Structures are given as structure tokens and as C-alpha cells.
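Structure provided below as C-alpha cells; questions to follow.
All protein chains but one are shown at their positions in the complex.
Chain nomenclature is as follows: A and B, assigned in order of appearance, with residue numbering initiated at 1 for each chain independently.
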Amino acid sequence: MMLFGGDYNPEQWIDDKNVLDEDIRRFHEMGINTVSVNIFSWSFLEPEEGRYDFSFLSSLLDRLYEEGISVNLATPSGARPKWLSDKYPEVLRVREDRTKMIFGERHNHCYTSPVYREKVRLIDEALSKEFGHHKAVIAWHISNEYGGECHCPLCQEAFHRWLEGRYDSISDLNRKWNNAFWSHIYDSFDSIDSPSSIGESKNPALSLEWKRFVTHQTVDFMNEEIKAVRKYSDLPVTTNMMYDYLGLDYQAFSDSLDFISWDNYPAWGTGFDGDDVLVAADNAMEHDYYRAMKDKPFILMESCPEATNWQPLSHLKRHGVMEAASLEAVAHGSDGVLFFQMRHGRGGYEKFHGALLDSSGCETRTIREARTLGNKLTALKDVIGTVNKPVAGIIRDTESRWAMEGSAGPRNKGLHYRDNLRRVYLGLRSSGLDADVIGPEHDFSAYRILVVPMLYMFRAGLAERLESFTADGGILVVTHWSGVVDEYDSIYPGKTPYGLSEVLGLRRAEIDALQDGAENVTIPVAGNGLGLRKNYTCSVLSEIPEVYSAEPILLYGNDFYKGLPVVTEHDYKKGRSYYIASMMEEDFYHDLFSSLIEKNGIEPIAKALPRGVFASERIGNGKRYIFLQNFSGNDVLLSSSLLNGKRIIGDGDILKPYDTFVFER
Amino acid sequence: MMLFGGDYNPEQWIDDKNVLDEDIRRFHEMGINTVSVNIFSWSFLEPEEGRYDFSFLSSLLDRLYEEGISVNLATPSGARPKWLSDKYPEVLRVREDRTKMIFGERHNHCYTSPVYREKVRLIDEALSKEFGHHKAVIAWHISNEYGGECHCPLCQEAFHRWLEGRYDSISDLNRKWNNAFWSHIYDSFDSIDSPSSIGESKNPALSLEWKRFVTHQTVDFMNEEIKAVRKYSDLPVTTNMMYDYLGLDYQAFSDSLDFISWDNYPAWGTGFDGDDVLVAADNAMEHDYYRAMKDKPFILMESCPEATNWQPLSHLKRHGVMEAASLEAVAHGSDGVLFFQMRHGRGGYEKFHGALLDSSGCETRTIREARTLGNKLTALKDVIGTVNKPVAGIIRDTESRWAMEGSAGPRNKGLHYRDNLRRVYLGLRSSGLDADVIGPEHDFSAYRILVVPMLYMFRAGLAERLESFTADGGILVVTHWSGVVDEYDSIYPGKTPYGLSEVLGLRRAEIDALQDGAENVTIPVAGNGLGLRKNYTCSVLSEIPEVYSAEPILLYGNDFYKGLPVVTEHDYKKGRSYYIASMMEEDFYHDLFSSLIEKNGIEPIAKALPRGVFASERIGNGKRYIFLQNFSGNDVLLSSSLLNGKRIIGDGDILKPYDTFVFER
Partner (left out) sequence: MMLFGGDYNPEQWIDDKNVLDEDIRRFHEMGINTVSVNIFSWSFLEPEEGRYDFSFLSSLLDRLYEEGISVNLATPSGARPKWLSDKYPEVLRVREDRTKMIFGERHNHCYTSPVYREKVRLIDEALSKEFGHHKAVIAWHISNEYGGECHCPLCQEAFHRWLEGRYDSISDLNRKWNNAFWSHIYDSFDSIDSPSSIGESKNPALSLEWKRFVTHQTVDFMNEEIKAVRKYSDLPVTTNMMYDYLGLDYQAFSDSLDFISWDNYPAWGTGFDGDDVLVAADNAMEHDYYRAMKDKPFILMESCPEATNWQPLSHLKRHGVMEAASLEAVAHGSDGVLFFQMRHGRGGYEKFHGALLDSSGCETRTIREARTLGNKLTALKDVIGTVNKPVAGIIRDTESRWAMEGSAGPRNKGLHYRDNLRRVYLGLRSSGLDADVIGPEHDFSAYRILVVPMLYMFRAGLAERLESFTADGGILVVTHWSGVVDEYDSIYPGKTPYGLSEVLGLRRAEIDALQDGAENVTIPVAGNGLGLRKNYTCSVLSEIPEVYSAEPILLYGNDFYKGLPVVTEHDYKKGRSYYIASMMEEDFYHDLFSSLIEKNGIEPIAKALPRGVFASERIGNGKRYIFLQNFSGNDVLLSSSLLNGKRIIGDGDILKPYDTFVFER
């Protein structure tokens, strides 16, 4: 079955059994089949140190099982009981400014603390022993939204040892970090302080290594939790990741998990100046990132059926938006739709966060829409286990972004990285393709087109792999500000993009930063190899390439680099490369990829889609499932070729705003 | 007499008797009769611990008495001598981030510190003994602008004991605060930390109770000061409150004080995009809040005769503005006009703050305008002791606002509470009514119309009292986002506005937050009960009510809730209720209240006033005093019906900008 349900925190009504009964009645009414429990339950599970009381959880799981509702069982490490930090202050974080925190909020424990690790291990093992084979439980939900960092002495010490393992010697570190600059030579690993606003905030290599360490330490903590639950249970494990969260490199989590899950809270109707086409593309890109981690279906672990309460505006979801967002996840590889939360909190910080059920006791629009969604998810059960298999890949690397956005220059007012990435992605999608959003270590062999947008850092080996991809017949698209530095954020000597000047037939010479709102214009070269004929605008950053053997496609139309190439094409061995030296307007990427598709005989999932109508394809069990979704805001009449196949969801030939059609072919 | 004068700090020229002589000469010239002294004099009164030197103050009071000038005598607790914190660091505050402050500024002592309380008690008693019967002194000015909070261990301990007195047990507290959320169960009262940005900042009940505690502790401190001065003196006591200050709930101060006083610093000409009609309405609303605390005349304790120095712009008051602002206070119940300050400081932070006298020694525009004002205040002496007696009340509750603005959602970019309140108020005033701005515990029986705008929190008993008011024939007007939570900020289960769905004939279903600048439009229902025919805009927040027996008056014109009611009317027993589900444009409130006045046979103070011309009425001693003021910026020809009565101030039938007419009837 497609999982359908969400986070459920019934400890809030522990004294009132009527609420549970009422909730379960509503669950059945909506077709709910899965809930995630125990996320914030530690105070109830272990009211005093070492005294476990699992009675409430036990009866809850029994009841859910009776009612046919499955459970993702969480480890409770996301929020500590107060007694824990009262007795063991070491579990509290120290901020980067070296302020020791006091008790409060959640997700704020030291990941290094031996005490915290031990307390978590004990309760995780106890839960595993007690519930690791409970019939209601289908998966382990490890902790909740891991994040943040700690600068306590324990973490400093762990950082030192971690660094020591990565370098030949302290001299090796000094050299790789270029510590000669500003005379910042370290004598020993022990003398290195983590980055701080009251100390070192301007050593990019230190900042970068610290972020890597934070990821390492968090994964290590997670692995201890996984080990604890696996002591008595072999249920699959996951942890819920967060949208575009830059505190961790999630790629490093993937190997430890049985399946990927993530939490999605898009700002429908208000984000991106209210352009829901961009919201939809942005979400889809994130889904594709999580799917591509394992090239397998993932789970949408949290989403909001109504408005959130923590965004600037609690803008209501218009009719159909909840369904469209839910089915978009499925279209991109999710085998379920889970919400935060099943019922509004009674009080507390998230009491106004949207939920399937509110406290009014009345029938609501949300309940009605959830019922409909439940029926559609049931209709999609054969899609389970299938997966998208795109011919295009886009490289997105968290470490590179850390380094790029942590560097001073060339545009401290904003590099517009994600905007650029989204435009590239939208260009592929609006040309009728699915796309994988992959880390640079992902296998490239399945792709016809590989895009490298603003990949500032090339770690060792990447340039060679990009060269091979092209040499072997691939279409390589590289944009500005790529291949600038190595993994320690040191500039590559010689021509850049590093290792690709032969492949691209040019080198980067200068990079210009434009004011907010300023634009240049591009002029097509007559008879260019892509058949582009329009003028496009470009903005934000404009590189001036020194071109050797590349063919200009578009030229700058203004400024002192007027007439110099901004987009080029270059044949390289069996393949071909493209360089895009500036951030182009959205239309360009559509025209670029449409041209590449045609020129290279690639078959898109769907052709001639209006802006905001997206096609996705999940493949498996000998079937192809085509999803068509309309985020354009307008009714769209679909041509018969698009309506081909066995209809699973939808009817007629008009795809209305926020509607979804699914076909089996 | 109407008090006329202000704050006077002659310690700055203690070595130069000429300044005092010159000041007194000018006081007489302007008609000054009252000054507030001693506010920042502690260093002079007690230059060393325990050694009092009242000689300067004594000779000052003697001289003022000789000159016929009365004195509000301040207790000096607003600013400590440096020796006090040097010797007793406990008197220094600890900030919410647990930083211990060092010496500096003012109004920054721990209200809990036993040492500070003792030192204040001793000097207050000594002052009371020495000057409590001095002929110049007419009132005690207790401290100065109480405010701020302290998070030191002494305050933490006091907070624990205060909480302990309010709950049956720690379990009772955990339940009422919904601490099950995020697993934040407290073991004991002693384990509760005050809210902090380095600890708990997201427990709304904790934040709310902390604010209540701060008010409690400050009132307790004030009560000790009052007790000290009353040891030897029975002069009336007051303390000066501040405009829309949200650090304290001033309602809790009222019982301890003999009369209310407050400090008003409106931004004439620059506030509210330079619309002085809104500035005037905003001030008036604040005057009405302080008057309604005791339903008695209050004192405008501070105001500025020129420009302030601490606002973003020191925008000069245009001709007539100082007088208009001063007489507006009188129109709304003040029995005096006092300024900060009598003379510019020589140096220091407020040296450029406007004053009646500057250091030039020259005749100034301020002196000329003050002379005229002095004469008008003399003419108004019979008004003293009379008071406004409005037929309309508006509920404004600081605790509710704390909770509402402290909650996440539905609009973290701003709920526009005060803007909404001001529009309601302006609607009443522009319809020719005075209004009381009251706490929810105020008696409702005097009102024909009771408005409940955005009253998010209904404390126990309020819903029942609102029901009774309506049942007994009152006109109840409730707006969106009312009756949502109880006094611990927990959502009321069942239909909301809590306890009023029968009275209103509807319940709140959803609430939508609009982007800044976005608007919906409302469409009148044909033949609606209020005779409204215009389209209005609405913005910020739009509730979608589920209507049972209420009659729609206006409907939403756009968005997915187009056609659903935004304003409704409902007959309930002997009365009638109105629900306003969104923030409407200003005109709507005028039309609403004008219609209610006409429909219910209410007699306004004045009819058909142009925007920005306001009528107020003070009643007493068998007389009615009508004040007409013109903040519209234009000459206004008044009809003869408005010119009715014995003229006290003004002449002719044209009310010029910033002019005031007063009639006795």
C-alpha cells in the first residue's frame, strides 16, 4: 500500500481517551494507514533516569494494530527530558560563540557527548527489545530532523582527532589550508579551534572541514542509534531529512539507511513571488535529489495538509494544492504521503501548524480533501516499487555549496545558486524530461545529458570522470563558476574550469558581478549549432571566457565584454560540451534542452508541454506510469498523444489547475 | 487649576544659580504652575551610602513654593548612584541571554533584589519624612517609567515561588502548559528557567507566565515604594506609564495608584506615513485607555513641546501642533499638560530632546506657543474633574496581545493588531462617538456598543459576560482571531470564538494570511441589515467562517472563499451581534458604526464630521464640555448645530488645522 498518514503525538491527550477514539474514527474515514509515533515521547518513556514506562506506547501500538494502522516507530532522541540535562549538563550544546546553552526547545544536544550517546543507546535498545517485532511497526524512524552543531570541549577534541586522521601531519594541514595567509600556522591538531564569530571565521578551509566534521559526527551518532535498534529488530531504518538543509551533507547519510525519507514544506502561493510553477519545480528537484540518493523509491515523511505556522505567512492551501503536492511526491518516486501532523497541538509552539484534524470536532475542508486523496493513493498501489529513470542528470554537491557560499567574492550579495539550479532543472523538465539530481560521486553512465551548474569545487577525480563521460559520447553542460577550487577551497592553478579546458575548448578569464536587477542581453550567433534565434537576458554573474576551439552560440550584447561568447559548443571526442558563462533567463534553458533533445534524438516523456505542466515517469514491473500535473494556474487541453495508455487517475482531456492524470503504459 | 509644566532637572546647573532664576522668570511668563523634580537625583540625595544630603532639593522646593509652582515629587529609583551597584552587584540586571549587565543608563535594576528594595525603601521614607508635607508638593511621582525585566537567580527563585502559588502541582502546570509537546515535562517548579534565547524561547505558556510574573514583580516593587512614601505622607501617588508599552500589563498597576498618568510622544507629521489624522486617533485611543482604567481624569505626565531626539527623525512640530496635542489630552480626560522637559540638558543622551526652554537665552517659537497654551488651559479650569462617558467600549488586553504576538502563526510577518484596533476606534470616533478602551475585566454595563477586536485570548468568564451583554440588549461586535485560546495559550476545543458561536451564529473555520499589500474585496449582500452598499477592501488576515444562523452583510469577492461571508449580523436574545472576519479598510468601520448609531437610535456627540475632525465630551458638575479638534489639515466650516453652547475656546465658525473649539453646554 501507499503509506498515507503522518506524525501523531497523542501524549498531549494522555488523560483523555476520547480524543484517541475520535482520531481513529477520522483516520478510517480518510483512509489513513500509517502513523509515525514516539518522536517526542522520551519524558513519558523514561520519566526518571533509568525507569522506563512503555505502557502508554504499548497500548497505543496495540490499538493501532487492531485498527489496521501501521507505525513508523521513532527513537526519541530529538528531544531530551529535562532531568537529563539537569543531571548531565554536558549534553547541552555550546554555540559557535562559545555560549553554553540551557534547557529548551529540541534538536539541541551535543552529538559527541558520551553521556548522551549512552542514554540514547539504552532507550533505543529498550524500545527495540520491546517493540522491535510489534506487528504494528513497519519501520524505524531514527530520531527527527538531525541538525545543528556543538562547539563544546568534547566536540573540539573529537574534531582534533578527526582532523588528525585526515592529514599526514600538521604541516600537511597548514599547507592544504594555505595557513601561511595571515600567518595562521597551527603547531598541532590540538591547537585548532572550531570556527567562531569570536575567533576564526575567515579561514575557509577550517570552516569547510568543520562542516564535514559535523556531518561525520552526526552520521556517527545516527549509526549508533541504528546499531541500538538493530540489536533486537531488523525492520528497515530511515531518518527524515529537510528541504535544502545546508547544515549537513545528506549524501553521507544514505549508506546507513534502508530507505530515504524527507520533510517537505513548500510555500505554495507565496514562495517565488507566488509563482507555483517555480514552487512545483523546486519541490520536484528536491524529490529527485532524495530519490537519486539510492535510485529507489523514497518516502515523503512530512508535509503539511493545511498552512504551516512557522513560515512568514500561514497562507491557506487553495483547493487541490494539497493533493497536487502529495501526488507530485509520488510522481517523483515517493511510495507514500505522510503529514505533519495528524491532529493540531493543544498548545505549544506548533499549535497552529496545519494538521489533518483540528480541535473543533467539525467536518473540515481538510478532512474532505484528505478523503479524496486517500482514494487516489489507493488507486496508485501498483506504482509502488517503480522508479523514475531519467536520461538527464544534474550535479548538486553540498560540500561545493558550503565552500562557494562560504567564500568572500565574487558576489557577497548572493550567488543565486539555487535559482540557477532551478532554472536548469526547469529547462529539462519543461522539455519533457525527468532528471536525477545527483552528487558528483554518482555513476554518470545512465545519462545522455549531464549538467554541472555552478559546481565551484571539483574534488579529486571528478574532472577526469566528466572528461570520460564526454569522451564516451555524453552531452556535458557546464556553467559559470565551476571547477574553481579543490576540496580544501584552494584555487586550482592553471586554466579553469579545472581539467576541462580541453573538453570545453575555453578557459574562464574573468568573472563580473552585476548589481541586483541589472541585466546583460545575449545575441545569437547566426547559424549556431543549437539553432537558437532569440535574445535572452542574463544577470547576477557574467564570466568572460577566453575561447580556444569552442564555437560561440550566444554573445554578450552589452558592457565592455560585448561581442564575447556567453554560450559555447564544443565537440570533444565522441561527445559534445556546452559552456554557459552567465545566469541566463528561464526560457534559455528550455530552448537549450529542447534543442539538445531534438538534435540528439532523445525521446522525451511528453512533448510541447505548456509552462507549468509537468510529465514524470515511474518504471518497473514491466510497466511505465506517466504522471501529468498542471501547476500553471490555467485549464490545459491535452493532445491525444498525451492521453495515451490506461487511465489510473483523472478523466477527460482537460487538465485543470492542480489536477493530476496518471496513465499506465 | 489645569497642571501646566513638566520635568525639571536643575541638578545639571547646581553650580549656577542664574539658570534657576532665569528659568523661573520664564515659567511665570508662560504660566507654568507645576514641575516634576527629583526623578534622577539619587546621586545628589545620597552621595555616599547612608549619607543623605537633601539641601539642594529642600531649597529648590522652598523656592518653587515661593514662586507659586507646585511639585510632583519623584522617588529616585529610576536611576541608581554608581556606588550602589559597585558595592552590591546583585542590583544589576541579568538579561534574558543570562548576561550580567554592568553599570550604565537607567531603569535597569533588578526588581527582586532585597538590597535594592531596601535602599529604595530607605531613601523613599527619608524623602517622605522630609518633604511629605512640604507645601509645594502636590503628588508623589513614583519612580519613572517602570519597565524591563531581570533574569538573575533571585528573579528565577521568585518566579518559581510565584508559579508554585498559581498551580495545584507541577503536574497541573505541565498539563495546563501542554508540556507533553516536545517532551518538556518539568519535574519541579525549581527546575523551570525563565524564557531565553539560549534556552527555551518556544514555550508560549512559559513566555506568557513569565510576562505576568514580570508585571507582578514590578507592581510589588512599586507597592513597596508607595508604602514607603505613605509612611509619612498621604499625598496622592501615581507612576508614569508609556505609550503602548508591552513589557508590562498596566491594568495591574491601576489599583495601587491614586491617579493615572502617562507619557505621550507621538510622531506628528512623520508617523503613519505623515497622516496626522491617524496620529491623532492613535493618541486619543491611548488617552482613552488610561482614562478608562479608573473612569476618572488622568494626567498627561510627559509630552514634548518640540521635536524629540530619540525618534528616527527630530521632525519639528508645525505651528499649532503642540497646542492641538496638548488640548487633545484634555479633551480625553487629562487634567493637565506636562512636558518633558522644562529646559534642554546641557549634555548627555537627551540634550537635543525638545524642551520649553533652550540654552540660547533667546525668545523662541516654543516660548511663544507655550504662553498661548497656558492661557487656554487657564480658560479650561472648570473642566477639571469632569470625565468622558462614552456609550461605546473597545476591549484591549495586554495579556491577550502577549499571547497572540508571541505565537507562531497565522502571520509572523505581522498581525497588524494595533492598526486594526485603530481602525475600529477611528470608525467610532468619526461616527461622532467617544469610546472607552477597556480591559476585559471592566464593567460593560454602561455601553450600548461593545467591540472585541482580535481578542485572541478569552480568560475564564469572559465569554459568559459577552453573552450576557448581548442577551441583555447590547450590540456586540467581534472581529477575527478572537476567542482562540485560554489563559495558558491552549486552543479551546470545540467551536470558536470560544463560547460565542450561539451569540454570533457561526464558527471560525479557517484563517488565511495574505501577503503584505495583497487585498481581497468585499461585496454587499443586497438588502443587508446595515444598509451597506459599498465595496470595501480587506487584507492581512481573512477568516472563513462557517455560518449557521448569522445573516451575511458582506461577502468575499475574490479567492477561493469568494461568496462566503466576511461580515455577518445575528440577533441574539434582546441584543444583536456582528462578526467581522477580516481586517477591513478604514471606511468600513465608519460606515458600520454610523449605521449602528442610526439603526439603534444612539445620539452621537457630533454628526457628519469630516475625516480628521473629532468631537469629545467631558461631563460633570451638571455641565457638558464639547471639544472639537481639527487634524484634517484643511479649514473646516462648522455647521451651526456644532457651534451650540457657551464658547470657552475658539471663535468664528471655521475650525482651522490643529485648532480646538470648546463649548460648555
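Here, a residue touches a chain if its C-beta (ideal position, glycine included) is under 8 Å from a C-beta of that chain, and two chains touch if they have at least 3 such contacts.
Values in this document were obtained by computation on a predicted structure and should not be read as measured data.
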Touching residue (missing chain; options B:246, B:313, B:608 or B:637): B:313
Selected from B:99, B:197 or B:621 as touching the chain missing from the view: B:99
Residue of B:47, B:385 or B:563 touching the missing chain in the full complex: B:47
Contact partner of the left-out chain, one of B:81, B:132, B:195 or B:650: B:81
Sole residue of A:515, A:600 or A:644 that reaches the chain not shown, by the stated touch rule: A:515
Residue ranges of chain B at the interface with the undisplayed chain: 9, 11-12, 14-15, 40-44, 47, 76, 79-83, 86, 95, 99-106, 270, 274, 306-316, 318-319, 344-353, 359-362, 364-365
Where the missing chain touches chain A, by residue: 97-98, 175, 177-187, 191, 193, 196, 198-205, 407-413, 485, 488-496, 507, 509-515, 546, 559-560
